[in-house]
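Let me begin by handing over the structure; questions about it come next.
All protein chains but one are shown in place.
For reference, chains read A, B and C in written order, and residue numbers begin at 1 within each chain.
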Amino acid sequence: MAKSKTKRMGILTAGGDCPGLNAAIRGVAKAARGEYGIEVVGIYDGFQGLIENRWRMLDWDDLSGILTIGGTMLRTSRTKPHKYELPDGETIDMTAQSYENYKSLGLDCLVILGGGGTQKNALKLVEAGCNVITLPKTIDNDIAGTDVCFGYDTAVTIGTEAVDRLHSTADSHKRIMVLELMGNKSGWLALGAGVAGGADAILIPEIPFEIDSVAASIGERDRRGKRFSIVAVAEGAEPAGGFGDDDEYEGAGETHHVATRVGRWLEGQTGLEARVTILGYVQRGGSPTAADRLLATKLGTAAADLLAKGRYNVMVGSRGESWQAVPLEEVAGERRTVPPDHDWIRAARRIGTSFGDE
Amino acid sequence: MAKSKTKRMGILTAGGDCPGLNAAIRGVAKAARGEYGIEVVGIYDGFQGLIENRWRMLDWDDLSGILTIGGTMLRTSRTKPHKYELPDGETIDMTAQSYENYKSLGLDCLVILGGGGTQKNALKLVEAGCNVITLPKTIDNDIAGTDVCFGYDTAVTIGTEAVDRLHSTADSHKRIMVLELMGNKSGWLALGAGVAGGADAILIPEIPFEIDSVAASIGERDRRGKRFSIVAVAEGAEPAGGFGDDDEYEGAGETHHVATRVGRWLEGQTGLEARVTILGYVQRGGSPTAADRLLATKLGTAAADLLAKGRYNVMVGSRGESWQAVPLEEVAGERRTVPPDHDWIRAARRIGTSFGDE
Amino acid sequence: MAKSKTKRMGILTAGGDCPGLNAAIRGVAKAARGEYGIEVVGIYDGFQGLIENRWRMLDWDDLSGILTIGGTMLRTSRTKPHKYELPDGETIDMTAQSYENYKSLGLDCLVILGGGGTQKNALKLVEAGCNVITLPKTIDNDIAGTDVCFGYDTAVTIGTEAVDRLHSTADSHKRIMVLELMGNKSGWLALGAGVAGGADAILIPEIPFEIDSVAASIGERDRRGKRFSIVAVAEGAEPAGGFGDDDEYEGAGETHHVATRVGRWLEGQTGLEARVTILGYVQRGGSPTAADRLLATKLGTAAADLLAKGRYNVMVGSRGESWQAVPLEEVAGERRTVPPDHDWIRAARRIGTSFGDE
Partner (left out) sequence: MAKSKTKRMGILTAGGDCPGLNAAIRGVAKAARGEYGIEVVGIYDGFQGLIENRWRMLDWDDLSGILTIGGTMLRTSRTKPHKYELPDGETIDMTAQSYENYKSLGLDCLVILGGGGTQKNALKLVEAGCNVITLPKTIDNDIAGTDVCFGYDTAVTIGTEAVDRLHSTADSHKRIMVLELMGNKSGWLALGAGVAGGADAILIPEIPFEIDSVAASIGERDRRGKRFSIVAVAEGAEPAGGFGDDDEYEGAGETHHVATRVGRWLEGQTGLEARVTILGYVQRGGSPTAADRLLATKLGTAAADLLAKGRYNVMVGSRGESWQAVPLEEVAGERRTVPPDHDWIRAARRIGTSFGDE
């Protein structure tokens, strides 16, 4: 009679890395092995490793000491199963091959840790025949079906520390400090760091801004005797009317940074000196905050629980203090943007923060 | 015509201090003044200052630069209106006097930032005739009517950092490291720091523990070749059967620390060396985390909004990404303990953490 | 009889701000007032405030709670006494006016906290008749006459944390991470953060580099199976042969950043992906490290001691565990660059770090 077979799961991390991935891997794999007796295959380099068959069995020692480490011990890549890049630069569909490898590894389920794009790719693997459970990781915090994504709290913490540092130097001189934060097409990161750091203006993609309005609020501060202003800009933010005659910046490289353009404009309109900081990749690195470790551990161990119960093809989202299993179809292709009436925005407006739309 | 009178509010902080109080004061007062044109009276030293009439008007400059600062600019005390201590040590009821002073200051409402006990005291002032709005602050995280209290995330972060540090030193030697965390009668802080730091055993008041069970789990680790174990203990935790014949510790001072006793017991039962750390007051201090600043700002500005609308005698609690006004009667006297099936506990059990009740 | 007159000193901060200025102000002023009974006049906005007569007496309360705060409570400016800028953009020599104001304030001595350029300006004031004592502050660490400048340890700490963060993200992907650090024309900051963070290549002005050599060392790592390389670049670093045909970057803005150019070149030569981070003004901000506070307190209180003894026209430099008074003539106009055989460079070379000159 049966049921004697030991279950076996694969686990991979895909897309950009972020703090908390190792904490989540640890949560899934320790629970799978220790609590449910499931074998764990670690697949390297995201979907690329699945296609190219790069993996090894994870044992207990592999999972020790990784909770606090940034990045991902399984490494990651931006490879997609349906758009695998050949050496000549052409792409071919390797979805079927991915399924083949999944089968030949004897997997009962594949646990995939990734961002919004990865959720879509995961669904394609489901359609190809794989059992899949996903976890929401991204510093952008823009995945549907979850209150919050792991990686976000750490990135907000790093961004807030940067705003704090800029405050002290801005106060000593008389300056506008413009800080560009990541976040892809959503404003969660700039909003979180901006409100937590007490930025005077916050510019995010969800609220198209007028540079005149930002300049006016800074000018108003200047008249009230405030010596400095801090502007937090999401990399995806855009002025309602574009950057107008700002033609000279239509070039390559950092000139495309919205913060650089915002800085120039504000200098022109206020007559004050502006300094621009592009925080860049430091926002993705380092040890996860306590909150991100708690979140990653909660969701990771829940994934193992679902796996043991055979509840597949869902993303494990956070819901208040608990979690929920959301069908992948409801997550894939959706993006969770900042609601314009979000309570952080309302709070910030009440204390005089400009969003450039006043 | 009428309604020409400017509203005036008082604000005070009571009970133990915690990170985020200044962020909340800033949120309430900046929104009250800037958005709603309400005058703000800062009352010093908690209820003691209300009784003794120590206050001053807060203007815009007072609120600048305080977002990142720990403690409370209004200072605090443990004085209760109904138990005011006289120089001779006797206590008298100053509730009526408190109301008198509230009236003579011309206040329309008193905003009170405090923990569980303060909510009760606030309700007494309501019964005496004051309008009151409260905010939930405490590193203990044990106030009813809110998902989370500000101060908690910062304290968990400090506790987690301590666990991280102990890990490296425990790993180098061969040791049991016992860390005592605050939390009063609830285990939120030890649970949060324990799970986030990857403690091997977590002992909290909500789960009565058997020292034999803890010792067994540590012995099991030792047999599996793990050189060390970390035990996170809440100051309020207690063994199910008491500390038994542990008579020699029925003395004064730190010998009452549960961590000290747990350490001795574990040494006795496992034959391993144990080292005890009582983290103490560093858990209450320093700059609030980004998450605590966001929470304090959200709740503080919401309090100003309620005040402007004349919605009194409520506590402003956090509810998911938003907030809610909870009648003070539903909050006062209630305590929010850790549910034994909380998802952090379930997650921790799945990865092999002992709670001493296995 | 006589000598009954109370001494009076002025204090100002000039040039770019850096962590530790407030700690030094506190050291000078608390010692001057408390230990030697000297009155302290705080002059705002550097030399600009001296010229424009913006100052106020500093009392004990002004000096409380500033030890840990970044920036400078006296604010700063880049104004030079001999090149004061008029509204029409022209500059005039206000050295004589500075001396006038110094006299009319009744000062016995002016304590000036500044970097290399400020030491020169201070000497001009001496020549105009002022008594002056200076302190060496700069994150660039390039002032002659001192082992180390306050601000430097904090900036190295921030830079090192950035390298640490980049490590985790570089390891997860397969990438060259290029980090640009400040330092003006010297490489102290990039060297310190590079060695402390374990960068694989460090490029500083004192060692002209060949991009081929850097690329070769990265290629060598790639061949040895290392997935990533971290390159720390000082903002003042330059390739021995210039950037050659890199014409398209001869434009405005960030394209001038040496890190951006280094990144492009390395991509071209290694075929690996490169990501560039310009850390910017966050390197100047925030609370000073313990080491910077100790240094600023040691030098600041020593300045008060010299002042009490009437030992003027010197800079207080650090010398081992103690300090020394160096005549301003020996400091002004000198710049302390990194010796190419500095022990950090020799150490880094021994463990395989490339300086681009191999």
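Basically, a contact is a pair of C-beta atoms (placed from the backbone, for glycine too) under 8 Å apart; a residue touches a chain by one contact, two chains touch by 3 or more.
In this text the structure is predicted, and so the values were computed from the model without any measurement.
When the full complex is examined, the chain removed from view is found to touch B, C.
Contact with the undisplayed chain is limited, among B:R33, B:K124, B:R221 or B:R284, to B:R284.
From the options B:D108, B:D164 or B:D292, the residue with contact to the chain not on display is B:D164.
Only one of the listed residues, C:S98, C:T157, C:S172 or C:T260, touches the absent chain: C:T157.
Of the listed positions C:I43, C:M94, C:A304 or C:L328, the one in contact with the omitted chain in the full complex is C:A304.
Subunit B meets the missing chain through residues 13, 16-17, 19, 21, 69-72, 75-77, 158, 161-162, 164-169, 171-174, 177, 227, 248-249, 251-255, 257, 260, 275-282, 284-286.
Listed by residue number, the positions of subunit C touching the unshown chain are 26-27, 30-31, 34-35, 60, 65, 67-68, 147, 153, 156-157, 159-160, 164, 167, 192-193, 195-198, 224, 287, 289-291, 293-294, 297-298, 300-302, 304-305, 320-323, 342-344, 346-352.
In the analysis below, only the chains that are shown with their structure count from here on.
Taken pairwise by the contact criterion, the protein chains link up end to end in a single open path, with no chain closing the loop. Taking each chain's centre as the mean of its C-alpha atoms, subunit A lies 35 Å from subunit C. Between subunit B and subunit C, the centres computed from C-alpha atoms are 41 Å apart.
Subunit A and subunit B have CA centres that are 30 Å apart. Residues of subunit C in contact with two or more other chains: none.
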